Structure formats: C-alpha cells, structure tokens
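Pasting in a structure now, in structure tokens, and then I'll have a few things to ask.
Of the protein chains in this complex, one is absent; all others appear in place.
Residue numbering begins at 1 within each chain, and the chains themselves are lettered A and B in the order written.
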Amino acid sequence: MNSAQPFFDFTSVWSSMPILLKGFAIAMACATVAIIIAILLGLIVALMRLSRVKILRWIAFIYTQFFRGIPLYVLIIWVYFGLAIAAGVNLPAIPAGIITLALLNSGYLSETFRSGILAVNKGQIEAGMALGLSRRNVMLHIVLPQAFRVIIPPLGNQYVDAIKDTAILSIIGVPELMRESKALANLYYRPFEFYTFAGLLYLFAVLVVSRGVSVLEKKLSAHSAQTTVIIDVLN
Amino acid sequence: MNSYKFDWAVIDKYLPELLKGLWITLEVSLVGMAIALIFGLLLAMGRLSPLRLTRSVANGITQVFRSIPLFVMLFWVYYGLSLKFHVLFTEFQAGALALGITGGAYMAEVFRGGLLAVDPGQREAAMAMGISKSTTFFHVIFPQALRVVVPPSVNVYVGLLKGATIVSVIGVSDMIYVAQYVSLQTFTPFELYSVAGIVFVALTVSISGFAWMLERRLGRGRSE
Partner (left out) sequence: MSSPVSAPDALAPDFLKLVGVSKTFGNHRVLDKIDLAVSEGEVLVIIGPSGSGKSTLLRCINFIAAPDEGEVIFQGHSWKAMSSKYNFLANRKYEQKLTVLRSEIGMVFQNFNVFPHMTAAQNVMLGLTKVRKQSKDNARKAAVEALSQVGLAEKVDQYPEKLSGGQKQRVAIARALALQPKVMLFDEATSSLDPELVNGILEEIRRLAKAGMTMVVVTHEMNFAFQVAHRIVFMDQGRIVEIGTPDQIRKTTEPRTRSFLSAILN
C-alpha cells in the first residue's frame, strides 16, 4: 500500500456513490418484489397445511421443510447454473434471483402464517360459523385480519432477512449493492472502505424497516385483540 | 432444443471429494459457532450490565452485526480487514471469523433472552441465603438459563451451517466449491448441485428436528 495515502480513504466511495446507490435500489427492489411473491405463496402453503385434505397437508409440509432447509447460496446456484442449464432455459439473473428469494422466504412465511392463523382464538371461528358464514368468509373476514396483527413482527423480520439475502444475488450477476461494491473494491483497491460502506447501507435499510414495522404494529394494535385474549386467559 | 445430457454416474465417481468438501463446511461452521458462543455470551453480559455505557455499546454492536449480511461480512473480513490491518487470514479462518461475528450477534440475543427468562425470585432467594453474586450466577441462574438457551442455539447453528455454504466464494474448498470445480470438467452442474442441495436439506432438517425435540424435552423439565 502506498504510505502517502491516508489510512482510511473514502473518496473513491463518495465518487462512486451513484453506482452504489443504484445497486442499493436494485437490492431493495429485488427484496421487496420477492417478499410480496413470498407472502402470496406462503399464504397458499399455510392454508394447504391447515387443510383437511391429507395430501395437501403433506405437500405443504415437504415444501416448507425443503425451502427452510436449503441454504440460499445452494438454491440459487442450483436454479441458475443447474436447473436452467439442464432445462435449457436462459433465465435472466434478476428474475432468477427474485424467484429464488421468493421461494426460500415463502417456506419461512408459510410457517409464520400457519402459527398466526392457529393463534386466533377458536371462539372467533365458532362465532363466525354460528352466524352462518361460509368457511371462506370466516377465514377472510375473521381469522386472517386477526392473524395479520400477530404476523406483522415476524413478517418484518423476514423482509429484513430478504434484504440481507440480496447480497448473495451478486453470485449470479445481479447488479445489486454487493456486486457493485466488489467491482469497485477491486477497481480502487479499497475493499475495507467499500465493504464497510455497503455494510452501513444494509444497516440503514434494516433500521428503517424495523422502525416502520414497529410503527405499523403500534398503529394496528390501537384496537387489538389483546384485551379479548387476556379475558380468555383469565377464564 | 435442449441438449443437456444427464449423467448421474458422476456423483458416484466424485462422492469422496464431495463428502470431503461437506466435512470442511461442517468444520468452518463449528469453529464459527464456537466463536459465536463466546462472543455472544460477552455481548449478552454487556447488554445486561448495570453500566449504561457498556449496555449501549453492546446493544449497538449486536444491532450492527445482525444487520450486515453474512456475505458482506465475509468479504469485509477476508479482503477488507486483512488488507487494512495486514493480518493474513487463511480462507478458512476468515470464513469462521465472519460466521462467528454474525452468529455472535444472534447468540447475544439468545443468551440475553435466556438470562432474562430466569425468575428474578431465584436471584432473590439465593441472595437471601447469603450466596455470593458469582456463585448465584454460575450455580443458580446459568443452569436454568441453559435450558432456555439450548434449543434456539441449535437453530442459530443451523443458520450458520447454511451460511457456511458461501465460504466457497473466497476459495474454501467446501462441498459447493468441489461441485463447481467438478462440473467445470464434466459439465454436469445439475446433478452435482442437486446432490449438494439434498445433502444440505437433509442435514439442516434433521438438526432442526433435533432442536425441536430438545425444546420439548427441556420444556418438560422446566416446571419441575
């Protein structure tokens, strides 16, 4: 290292800011799209696991176990370098990355949804049935809205994990924050500065999301299920 | 049309190399976990310290290291730290250290939860008998906290094991590295990665299952 240079030198980081921020935006976009798809998939799988049909329960169980068990890195190279090549599909990096992230997160979210749904007091379901509501309407208007409140914190955590996981998408060439940081770190020969800055950006994203989640949680609990739960426990 | 030729025989041929790679993944993750346990316990004790400054620092470190992706941490340690401070980590050391730092932040949370889960009446009861602070911690609080701590610790380990798969990117010759290397010669990535995936799913699912069992076992003893 040239001794004339300062020990910490972030000038190259500042000058590369537009590229880094664009990478950051791409990372956030990938995580957000992936988590939205994961929510839908996870909900379907959770309902399958709670179904009265044994085969559906089994399929959902295996799905959950598989995607919760497989490391993202292994899944992504399997999808991008294994499956795509074997099937002869030329999958672009960004969709491949988003699909992989979505599948992985849907495994975790299905568990979250399932426990959220099971946490809804059984009396609520009985009351809905007693009114003559169909199973669908009971689920839609009574169970899911209440499960949603319980689910918000773990859902927020999952979103945070998805944001952090986008760093691995650099492996398949998604031009997100980590990929750009790697390229720039090599270019300027300043890995410490670039990776530190990348770390700080991820930290920033995580803090903002966590804060947003706790605000949302407070807002929703303004008229929460808590009082009823406490009464039920006391009885 | 697709011209990919499936060749599962390649698995048979390279199985010893793949398993050797798997063993390296296990080693990295176990060393990482050992670091995480020590680092995590220190952080947890810092977070429960009566000193406000210690608390804030420990809280800050936990938050930062939990928020940085393991992948970034790995590059930060291997390229960033080693270049900046002229410490030459081997790939294996860098991998274990990155796992240890990230895992430590998660373990801090686990340990803190475990220590807080012990009924404050236990401490009071010990104090009332005139037992010293350190004896109270090691003989009363810690054994009880351990029960709460073990199952989530196993889950943290599963996370580290899954995270450990990325060490191949800095050149640790783990299972994925072997799979990549072999597939360059044989052009059978699908077969190799499929086997790697199945092995990892089997491994993590069984360890998670073990944690689940442990949780039920230990949970039963708690009310005794």
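One rule holds in what follows: a residue touches a chain if its C-beta (ideal position, glycine included) is under 8 Å from a C-beta of that chain, and two chains touch if they have at least 3 such contacts.
Note that the structure is predicted; figures quoted are calculated from it, not measured.
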If I'm reading the header right, one chain is hidden. Which shown chains does it touch across the whole complex?
A
In the complete assembly, which of A:25, A:89 or A:127 touches the absent chain?
A:127
May I ask which residue of A:110, A:146 or A:170 touches the chain that does not appear here?
A:146
Which parts of subunit A face the unshown chain closely enough to count as touching?
52-53, 121, 123-124, 126-135, 137, 141-142, 145-146, 149, 223-228, 231-232, 235
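One rule holds in what follows: only the chains that are shown with their structure count from here on.
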Subunit B-facing residues of subunit A, complex:
1, 7, 65-66, 68-75, 77-78, 81-83, 85-88, 160, 164-168, 170-171, 178, 181-182, 185, 191-196, 198-199, 202-203, 206-207
Touching subunit A in the complex: which residues of subunit B?
1-4, 6, 63-64, 66-73, 75-76, 79-81, 83-84, 161-163, 165-166, 169, 176, 180, 183, 189-190, 192-194, 196-197, 200-205, 208
